[in-house]
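Starting off with a structure, shown below.
Note that one protein chain of the assembly has been removed; the remaining protein chains are unaltered in position.
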Amino acid sequence: MAESTVNNMTIRLAGEAGQGVDTGGAGFAKALANAGLWVFTTSEFMSRIRGGLNFYQIRVADHPLYSHVEPVNLLLAFTEEAVSEYAGTVVPGGGVIYDQGLKVREEMVARNGVQAFPMPLVKIAQEVGGNRIMMNTAALGAAAGVVELPFEFIAEIIQRNFRRKGDAVAEANLKVAEAGYRYAREHYAAGFPWKLQPRKTSRPRLMMTGNQAIGLGALAAGCRFISAYPMTPASSIMEWIAAHGARYKVVVKQTEDEIAAITMAIGAAFMGARAMTATSGGGFSLMVEALGLAGMAEIPVVVVESQRPGPSTGMPTKTEQGDLLFVLHASQGEFPRIVLAPGTIEQCFWTMVRAFNLAEKYQCPVIVLTDNYMAFQARTVLRQDFDYTKVEIDRGALLTKEELEQMEGPYLRYKITESGISPRALPGHPKAVFQACSDEHDEYGHFEDEDAENRVKMQSKRMRKLRTALAEIRPPEVYGPEDPEVTFLTWGTTYGPVREAVDILNSQGVRARMLHFVDIWPFPVDAVLPLLERSGRLVAVENNGTGQFAHLLRAMTGREVDDRILRFDGRPLSPDYILRKFEEARIHA
Amino acid sequence: MAESTVNNMTIRLAGEAGQGVDTGGAGFAKALANAGLWVFTTSEFMSRIRGGLNFYQIRVADHPLYSHVEPVNLLLAFTEEAVSEYAGTVVPGGGVIYDQGLKVREEMVARNGVQAFPMPLVKIAQEVGGNRIMMNTAALGAAAGVVELPFEFIAEIIQRNFRRKGDAVAEANLKVAEAGYRYAREHYAAGFPWKLQPRKTSRPRLMMTGNQAIGLGALAAGCRFISAYPMTPASSIMEWIAAHGARYKVVVKQTEDEIAAITMAIGAAFMGARAMTATSGGGFSLMVEALGLAGMAEIPVVVVESQRPGPSTGMPTKTEQGDLLFVLHASQGEFPRIVLAPGTIEQCFWTMVRAFNLAEKYQCPVIVLTDNYMAFQARTVLRQDFDYTKVEIDRGALLTKEELEQMEGPYLRYKITESGISPRALPGHPKAVFQACSDEHDEYGHFEDEDAENRVKMQSKRMRKLRTALAEIRPPEVYGPEDPEVTFLTWGTTYGPVREAVDILNSQGVRARMLHFVDIWPFPVDAVLPLLERSGRLVAVENNGTGQFAHLLRAMTGREVDDRILRFDGRPLSPDYILRKFEEARIHA
Amino acid sequence: MLDVKIYNSPVKPTWCPGCGDYGILNAVKAALAQLEILPHEVAIFTGIGCGSKLPDYMTVTAFTTIHGRPIPVATGAKLANPKMHILVVAGDGDTYGIGANHFIQALRRNPDITLIVENNMVYGLTKGQYAPTSQKGMVTSTTPEGAIEVALNPLAMAITGGATFVARGFSGDPKHLAWLIAEAIKHKGFSLVDVLQPCVVYNKVQTYDFYRERVYKLEEEGWDPADRKAAWEKAHEWGDRIPIGIFYRVEGEPTYEDQVPALREGALTTQPVGLDPQAFEALLNEFA
Partner (left out) sequence: MLDVKIYNSPVKPTWCPGCGDYGILNAVKAALAQLEILPHEVAIFTGIGCGSKLPDYMTVTAFTTIHGRPIPVATGAKLANPKMHILVVAGDGDTYGIGANHFIQALRRNPDITLIVENNMVYGLTKGQYAPTSQKGMVTSTTPEGAIEVALNPLAMAITGGATFVARGFSGDPKHLAWLIAEAIKHKGFSLVDVLQPCVVYNKVQTYDFYRERVYKLEEEGWDPADRKAAWEKAHEWGDRIPIGIFYRVEGEPTYEDQVPALREGALTTQPVGLDPQAFEALLNEFA
């Protein structure tokens, strides 16, 4: 037997919608996390509720992970299609676990040194648990057996996941898992070179998805209102908050459409509640008009735009970063907006906290741009990186009751100031009688859509907020050596794949660097210019077909990228993909 | 008395909404056009139906005009406010006509050498016509009297305009006008240095507004369907077509909102009718999602976006070019669209013809970007410039009945081709059974939102259409000398003001040039680059606050403009304004 | 009873002389005064249109939103701070045209909001195009051969959709209208007051005279607003006689905001922003 690799592998579960690929995978990942390992999961789902072919993929290691990788070491295939479609992704020496009852030709699997691990999973499920649906529990047990993970971690997660279905169900599943574990360990473990061993961890860890981190960040930031309309991949943000709404006093409203979603949030924000909405590009399209309303009436509202491949309905369950230029310029006329694109689970959390602060400080819409890849990825993170004492709530120039009471003269909602920020009062106070207005207006808020001078003053005041905000806009993260040969320019959710690609290149002796942007608008041009001077070859890495960030960079700095590594087939970028394209470009150059 | 200036002046009518400022002004302008003069009119209206203060301004000359200018030679003020607000716009030696009954202090008017021309207009109207509402007819007569235009031209237009109200009304108005004419000529003509004299014209002329030219162009192009929702300044496009709908067999539908407007047009276009919609920025915001539908399903649809100052409701009756970047990037994902921004009345007409052709040839949405300034401006144009024999209808790769009948194998609506264009069949033919689809799809049109390879093929096919289209995208118009010291970069409706500014500068010995873009997307980068090389100082001139075209230019060419002349107070650019700003910049430089 | 003057504003209305909106403005002020609601205790949400300019001519908390969207903005506001009185004032285009979906959905939500529709059966501010409530055959700039749609019946729609208070007023009778608006505000739940509002410029059919000759008051004929079916039928009466008054009213239905779990402990806006550190730790534990 080959020498074994400990704690560095990828496991893929694959099968039909409804077979528990998702829940099983998440449970297994959690078990690994509990074993003290670092985990990164991704998944791919079809736009259907039952049937088809989905996968959930777990990468696991001894060190923190930022991305998935493409090669699979162990495939758990629940259907024949899962075997035939995905056996090719398994590396030589890797294995495919499947039920003996499936019509699978072993030679098909065993190509290129891949090992077939047929097992009587359904039989085990029926004999031990009485139920063929438990087959996937048997498979999970088997997977743990092959990699020789101590069974206790699987046991614990089964207890936890099935508890609410009653002791009997939990007990039966436990037995099934154990039988699968034993069978696999006995028959196949010896020949399988990848092993997983528990590690002691001193610093507590959490496992969460991008959308959960967004929801958690919103709650931490004091979000009290979310109105939204379901749309993949954003729906689970509202759903996660809804599950916590009663307890954490957040009003959660599914609306009739996205127009109502954003306008309700604007209404709540006008009254003083921290309010948000979440959608994908199609829904955002319907929010465009109201985005301008928030810009004109100076209402703080946070909009999460979770991208998926367009145009139009596109590929509803796949991923893309195709909406950057759209959200930057959406809605008629010119007004300040802030656009943030978090790159990690931690950044999802902290970006939401910042988004609510920035929205209230600059009294404008803040767009948090994420995507399907981020929405569904799960990662182990350090609990200390979610330190609530570091969460600061900054409501900006919000007038207190006392300030209002001491105010002389009438309250001017849209007072012209040097910073562009007009102190904000919330309705309900006798002094806070004012009009918010979508028409051009005077300082009180009355319609003033004729006067040229007032217009220039008001429009300039609003736009000045962007200049003021620039002071707290963060420069891109620089990752990698000084004096690079190549700089990968990237933004948002590609953080992990690019970072890992940079690590690999540096380990191969290529001085590669990453510039990663979370804060995109207002564009931190002064911070960027010096970084471009010593970039070496500048390569944009984006999950879209045209290089939208590269377009923006050139518009803002004049600098054209030397090359583009793009992907628009609905799949996320990965370190492997980036390196492959980088190599290709090198050959062609 | 000063030497007189013949056929070179500006007349402004001003008064309340409902006082006939608009119709009176248009009638007077028409009379001047009939007198063989060249006319350019602009107007400014408040967002209210009665009252307030509006003006209608007529520039008239012996040579073709492309723009208004700011100084007024003769003001017809129908209210006190009109006098006090606008007397300051009148040049020394100019005059203000107003009714003696108005509470106007003559000294107020007579500042800076402006002459007050008080007249008993209401009295004339009442005595001669029996009706005080005819006061404005008296004023028009008076204006003609002061400038010594032969009365027959006024008579003719009154006959024409009042005919449908009956002979008695026409007769009464005629008498009132004549009395006004006589009074003014007797009392004030001698002291007024600007005169208008009829000219013989060999080439027949027309007078039309921008929105009329758009409607006319649409009809000429074979538009058979317009669905729209009223919004200033676009409404009159639908209204003009509605007035001709029954006769020219165009279905005109006012819809419940802009979403229905564009989707109905898409439905009609899918069936094979040339279809359009027209709106302003706020309505376009609501069309964003369906724009992507047209992109994905490859439906030819023409969208006129007539800009007004945003953000949000903004200044409903004013002008701005603030939506360029918005329309360029509107809707999620990446798909081909064509953006055209006509700069003259003639270009409005021909752009509409091209828009319908391009939409069908490239099976994508075409956006025609115009604005309030263009919508309401009226100009005398040569009839020969609307030569119908030059209107070519090109429906692109549209399969004929015969072609369909001879087709072997199934019809593939989204066939992958080198040009990106898939031959199009219209529903209703036995061979033309297919599915148009907003989801990613295969060549037939069936949902295919999983397969990565198909996605890349389809997305690339669609985007290739833009490359193909580039071959017939027109370079910017170059106006002015070779080897310029300064180049004004501009687009869309600013054509006239910039062109006239360039003329003035050249007459002053400054080698100024204009680069004017009608075709904006796909961006004609190859045509532009050599023009930038010998631009001299490059100055963007735009009717917005940030220089959106300059942003685009830099993104596409790397070239940053040296300066920006911008205006965002709701008023159009004018040659005067441009020269003023140019001079200021020179002083500051 | 407050002095209506406290709602006065220095801004002069830009409405046409004789416009029906003046009567509505006066009625809104009178109703608020009667109910002793101070300018900061009520927020008025409007769309865009002639009628939607109404709060610009008052001293009152207001938000003039975008065309068609005042209802969802107001609903969000009500949910954030149920203590404020919330009025929506909007045109027939705002409400039954571009915003009709929000109207329909509000009916079944029953937030404690009063919706006052300035129903002039035409698009005033955009210069006289036809509206969803325009009668079939109406000739306008976009329907030169006459509208071919059957007019929308707002009252019947509201009753069918689940509204708990449905009334019609006439802006030519501001006193009666003020009473209706006051009743609507007092009603716990969603209330519609559709107002027959002459547009003296663009609607030459439904004029003051047209209405004066036809309107009669339901309450004067002993109408029982408790009968939903009868109300629905009554809502179809449109001819020589046009009823105004309260068509339908049912009390005691729970309001939207009463049923939202997160609001059990009061308005969101009066609670501290952010989480209790322990509550946050409890949340984190879900991911451990």
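Letters A, B and C mark the chains as written, and numbering starts fresh at 1 in each.
Throughout what follows, a contact is a pair of C-beta atoms (placed from the backbone, for glycine too) under 8 Å apart; a residue touches a chain by one contact, two chains touch by 3 or more.
What you see is a predicted model; the values in this text were computed from it and never measured.
The chain not shown here makes contact, within the complete complex, with A, B, C. Across C:Leu38, C:Ala156, C:Ile242 or C:Ala288, the single residue that touches the chain missing here is C:Ala156.
Of the listed residues B:Arg395, B:Arg537 or B:Arg580, the one in contact with the hidden chain in the full complex is B:Arg395. Interface note for the absent chain: among B:Arg105, B:Arg199 or B:Arg383, the touching residue is B:Arg383. From the set C:Asn8, C:Gln259 or C:Asn285, the residue in touch with the chain omitted from the display is C:Gln259, counting the whole complex.
Contact between chain A and the unshown chain involves residues 18, 46-52, 229-232, 235, 238-239, 242-243, 245-246, 252, 254, 256-258, 282, 312-313, 316. Where chain B meets the missing chain, the touching residues are 204-208, 212, 216, 219-222, 224-225, 227, 244-246, 248-253, 255-257, 259-260, 263-275, 289-290, 293, 297, 383, 386, 388-389, 391, 393, 395, 426-439, 445-447.
Mapped onto chain C, the footprint of the missing chain covers residues 98-101, 104-105, 108-110, 132, 145, 148-153, 156-157, 159-162, 229, 232-233, 256, 259-261.
In the analysis below, only the chains that are shown with their structure count from here on.
With centres set at the average Cα position, the gap from chain B to chain C is 37 Å.
Per-chain CA centroids place chain A at a distance of 41 Å from chain C. Chain centres here are Cα averages; for chain A and chain B they lie 45 Å apart.
Among the residues of chain B, those in touch with two or more other chains are 46-47, 52, 282, 312-313, 316. Within chain C, the positions touching two or more other chains are listed as 48, 64, 66.
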